[in-house]
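First comes the structure, then the notes that go with it.
As you look at this complex, bear in mind that one protein chain is not there, while each of the others sits in place.
A, B and C are the chain letters, set down in written order, and residue numbers restart from 1 in every chain.
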């Protein structure tokens, strides 16, 4: 039965140093506010898991929260590199970051196996690539019926899975729509789970293409409007492509990155304050009259 | 690219004697009209596959169309036995019927593996049951990472998969909602596919909980209003529980069964004529003023 | 109907006759209510008696059980009892509707089900269930519907509840066919086979309640319904039935319980 709690207390009670945390959202519904709160609370030595590390993990890695990253594609979509991720891998700044690398299909299979209570999954994948030489999570497996050789891959069951969704009701039933991506599998594979939502309502209204996850399968639900920015929540906001472009400049240089993190995340008490600090007010995220240049960073 | 064709021509061109046919629909959306057409065209020696054989396969088996059945639960839901299935298994009438028996979870895993292009799937199942002694489709498999032993099960890829759905557009894109059951996996596991639909529209309207399968992944789409009766199509009809109860009496006795099949299926040219023959007119299936006793059999 | 139908009926219930099935269903609902109160709410229910008892519990208790149906319905709240596992009502009233593969993989197999609630045609002394054949598999005297969802429910649910009418024909020393695993051939079998759940913790019948002996895993009578004698139970059991040291008597259905049962049955 999901508890409706503040993001601060959810992160404080569930995310401790050294654990494995998956924060998912495939471009859509990326739980940025939760990422900020982890930085704010100074978590260290985390094993971060995510198909597309994206800006959310660039921030966590640059801020020194992680010592290991498991992923399948680490870039700033449509913009370029994740400079903090590259600096960590190429120059060990702020410290060494171990990486375990997969393909999207492999990561999706790992989450699905984890959500299904299986220790491994099977796919046609990785064959002929050099990825196989750099992970212990995959192994060849032979079909008992056809003798065909396929690839088996270890299930993922993060200590905590974090996603952002559009809506929850008071029982913590969560409703997601639009690009549902890997949200459900990532969430259901977690030993503990945090869902940040755009709004909490008395009753979930019927919504086209909606997926509902019952509250009794979730640990904590936190009401964090716009908690996915600069990612988006279909029906509530649009992707702030301009912020992604600006992130390239902010993150390119260690000093400007550190200054940005210190000022806007460490230096703010919570997500609302962060949003004021970077000049994102409600109006700028109102779907009618959305101001994509509203992010003054 | 799905062809919009008549049910007669779809069955004629795709279903030939001796092939493996899966007709799915988990209580909801059972493609009864397609089953009738197979009987009408006198197909023989079919290997029928279905999780819940239900009245649709009781008719096909009693009519002598099948020599093998793969299934996981063979009853008349909420009523009792499938008398024709029992007569075939217990007394080889009208002839011997080979059976391969699984659990629901096993069948779902088989269809999912088939739809995924994998030769097998993995589940925690069958352990400790006698089912394992009566099928060659399952085998123990060891997790390469944990050493745990699980159950592997052969994929299902029927020669033809048949489902009923609510809607299609002119490109053959199919829309299904309500209890989607195993429809998608059963369809996508088929080497060829037939979808009967309640209505064909110019554009699929947004619908709550709808799953859409693109027409280019389907072989044939047939417009057969009420084609699921006595099963139902959410939004179009209700389950005709009374017909299921009446089927018990019709099917209990070989003569009354044969007479019913000869008169209402063999003796009718198509599904519309069948419906008039058994006294099911449009009015009796209109959602407003549905007459559950409308089936005069 | 058993002699229970003629047992003295408390005035509160008026002239409404209370049958043996009513007593069985009410007691099953009570157990589900108690489990829900203890935090085990999520119940994977088969159609028929389990569905009836689970829906009665849902209407009687708060916290109420969360009903899961193998057709993919999560949190169904039907106003009338479904005839089939896939009645539209189950989907219309559900918190979520998922595919059949998902309900078994993400929800049952993943260990999210607290209680698997099953019936069956045959039950043996170690709570194994037969819903496949009476007689031999290749030449059955009676071909039953088959295992359906039961094997994995019996294997993966945290615990299993069984509801069945008790008779010497149904309660056998050893099932003709093992469709679903209870305790196998006795202690340690589930662990040996790696089945995650605790297995059947309670069998509720029209005569009383059986539970596995902690030592031997054999089902023993732990409670009798009012008016039911030990001899009656022994006669209705195919193995030498043992009785727990402290056999209790169940409470006669209350007016509230029976009235609610009639309400959902007549809906």
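One rule holds in what follows: contacts are C-beta pairs under 8 Å (C-beta built on N, C-alpha and C of every residue); 3 or more make two chains touch, one makes a residue touch a chain.
Note that the coordinates shown come from a computational prediction; the quantities given were computed from them, not determined experimentally.
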| item | value |
| --- | --- |
| Contact list for the unshown chain, restricted to visible chains | A, B |
| From A:127, A:201, A:249 or A:266, residue that would touch the chain that is not displayed | A:127 |
| From A:67, A:109 or A:161, residue that would touch the chain that is not displayed | A:109 |
| Absent-chain contact - pick from A:184, A:229, A:246 or A:264 | A:184 |
| Hidden partner interface residues of chain B, rising order | 115-118, 173, 184-185, 188, 211-214, 216-217 |
| Those residues of chain A which, in the complete complex, touch the missing chain | 26-28, 51-52, 71-75, 77-79, 81-82, 85-86, 89-90, 101-105, 108-109, 111-112, 123-131, 134, 148-149, 178-182, 184-185, 209, 232, 234, 238-239, 241, 244 |
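Following the convention adopted for this analysis, only the chains that are shown with their structure count from here on.
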| item | value |
| --- | --- |
| Intercentroid distance (Cα basis), chain B paired with chain A, Å | 41 |
| Distance between the centres, which are taken as Cα means, of chain C and chain B, whole angstrom | 29 |
| Multi-chain contact residues (two or more partners), chain B | 123-124, 148, 209 |
| Shared-contact residues (touching 2 or more other chains) in chain C | 105, 109, 156 |
